[in-house]
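Showing chain A:
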Amino acid sequence: MSVTSDAVAAEARSRAEGAASPEGGAGSPWQPKILAFCCNWCTYAGADLAGLNRMNYPADIRLLRVPCSGRVNPQHVLRALQDGCDGVLVCGCHPGDCHYVSGNYYAKRRMMVFKRLLEYSGLRPGRFQVRWISGSEAGKFRDTVVSVTEQISQMGPMASDAPSLEALAGADALLEAARGAGDAR
Partner candidate 1 sequence: MAQTQFAFFPGCSAHSTGRAYTESFMYVAERLGFEVSEIPEWNCCGASAGHLRSHDLGDALPARSLALSEETFGDRPVLALCAGCYINLRRALVHARRSPEDLARIDGLIGREWKASAEVMNGLEPFMDPEVQSRLSSCVTRPLKGLKVACYYGCAMVRPRDVCAFDDDEDPRSMERILSLTGAEPVEWSFKTECCGASHQVIVQRDMKPMVGRILENAAAAGAEAVATACPLCMLNLDMREAEANRQRAELGKPPLRLPVYYFTELIAASFGGKADEIGIKRHFTPAVETVEAARSQGVVA
Partner candidate 2 sequence: MRIGVFVCHCGSNIAGTVDVERVAREALKLPGVVFSDTNKYTCSAPGQESVCSAIKENALDRVVIASCSPRMHEATFRKMIAEKTDLNPYMLEIANIREQCSWVHKDREQGTRKACDLVAMAVAKVSCDRELFTTNLPVERRALVIGGGIAGIQAALDIADAGFPVTLVERESSIGGKMVMLDKTFPTMDCSACICTPKMSEAAENPNIEIKSLTEVESVSGYIGSFDVTLREKAKYVDYDVCTGCGLCETKCPTKKIPSEFNQGLSTRTAIYKPFPQAVPSKPTIDAEHCKKLQSGKCGVCEKVCPTGAIRYDDVDRVTTQRYGAIVVASGYELIDWTGLYGEYGAGRYPDVITGLQFERIVNASGPTEGHILRPSDRTEPKTTVIVKCVGSRDPNKGVSYCSRACCMYAAKHAHQYLDKVPDGTCYVFYMDVRCAGKGYDEFYMRTLQDGAIYVRGRVSKIYPEGDGLVCMGEDTLSGEIVRVKADMVVLETAMVPSRGSDVLASKLNVQRGPEGFFTEAHPKLRPVETNTAGVYLAGVAQGPKDIPDTVAQAGAVASKVIGLFARGQIESNPMLSKVDVSRCSGCRACVDVCPYGALGLVQANLRENSRKVTRTVCQVNEGLCQGCGACSVACRSGALDLLGFSDEGIMQEVEMLCQ
């Protein structure tokens, strides 16, 4: 690995991972940071309804309102996971109910492929999830938040997913094996 160049990135990373709450000290216990992209018309409304019904759920989730799940760019998701979120959730209307006709169908295809790609590249399953929650499904919203928070809490902070030295050494061998003729002459 390059020696010094990673320092800049590593610093940014550690800052992101060690970020604490506004007034919380560094000594406060770790709490997961979960970002949920929610479409304005269904899931955001469902979350509002959960509030109206005074449902209780863990406070580790932060909703980010978007007009439609089709607005969520996989780049937003990857950026959130890289910069310090321990889990990311994308939520939209049930297929067929999209306020914008087809946005969630596109989101579904994109996210199905992207999620597999992320997990293929080593993201632990569960860190990135997608759910369809309608405006009337306050209960489903609450249950989803509870279950996602629980899963992420069990997994621990994102930083704990960093591979061990043994795994890295094994990876080097595999990478050398994966080279074809003509590569890296």
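Criterion: contacts are C-beta pairs under 8 Å (C-beta built on N, C-alpha and C of every residue); 3 or more make two chains touch, one makes a residue touch a chain; residues count from 1.
Picked so that all candidates are chains of the complex that A comes from, given by their letters.
Keep in mind that this is a model prediction, so the values were computed, not measured.
The candidate touching chain A in this complex, chosen from 1 or 2, is 2.
Listed in rising order, the residues of chain A touching candidate 2 in the complex are 16, 19, 21-24, 33, 35, 40, 44-45, 47-52, 54-57, 59, 62-68, 70-76, 79-80, 83-85, 99-103, 106, 110, 142.
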